[in-house]
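Note that this complex is displayed minus one protein chain, with the remaining chains in position.
So, subunit A:
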Amino acid sequence: MKVLIVEDELKTGDYLRQGLVEAGFVADLARTGTDGLHLALTGDYDLLVLDVMLPGLNGWQLLQSLRRSGNALPVLFLTARDQVEDRVKGLELGADDYLVKPFAFSEFLARVRTLLRRGKASIEPTVLRIADLELDLMRRRAQRAGRRIDLTAKEFALLELLLRRQGEVLTRSLIASQVWDMNFDSDTNVIEVAMRRLRAKMDDDFEPKLLRTIRGMGYVLETSD
């Protein structure tokens, strides 16, 4: 998977590239809009990560030129501007997603994966698995090592999210938004409590441990190898 990053801020660009490379992607970095457009048109990329404020050609102009040339490369906008109008403008110009700075790298990675997955017609699995944990979406049942686990509706939704995004670190705000539709940062420990309860049911009595807390970031469901 080849990703092109167009970002003029030195550190941000370098760390985005490093992060993507370490996550198993091939990543190129362009520092200006003009270079970015040239690379996007000539290189064979699967995704374009685009900053809005750029020297030479800004992100919106770059995207416009790209779409005008008939290129359907998926585009993820990165910007410090969070006004609704900016977001709408970006999406109307043909961007596929929009991420406001500052963002958690794990969320960035999740969005990159989602965008890359999209378009590839895949049959929705009805059973999600990790190690010996199974979640049957049709029958709303969970089991690990053959033992049935009783989950509340929210715990089921939470585990489904973790399974669908396994290997990705999910931030608290992302979890609150996806599972409870709470789209603002809450300063309570709801997510911690929910994770503790879920862990007690699906991890405490089993080996290996699958659910990990990443301090300062969030939670990840993965096999520990």
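Simple rule for what comes next: contacts are C-beta pairs under 8 Å (C-beta built on N, C-alpha and C of every residue); 3 or more make two chains touch, one makes a residue touch a chain; residues count from 1.
We take it that contacts and distances are computed from a predicted model.
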item	value
Chain not displayed: protein name in its UniProt record ("Hydrogenase nickel incorporation protein HypB", "4Fe-4S dicluster domain-containing protein", "SpoVR family protein" or "Sensor protein")	"Sensor protein"
Touch with the omitted chain, as defined above, among A:Leu109, A:Ile149 or A:Ala194	A:Ala194
Contact residue for the chain not shown (choose from A:Thr126, A:Ser186 or A:Thr223)	A:Ser186
Contact partner of the left-out chain, one of A:Glu22, A:Asp82 or A:Asp136	A:Asp82
Subunit A, residues in touch with the chain not shown (by the definition above)	82, 84, 102, 104, 154, 176, 180-190, 193-194, 197, 214-217
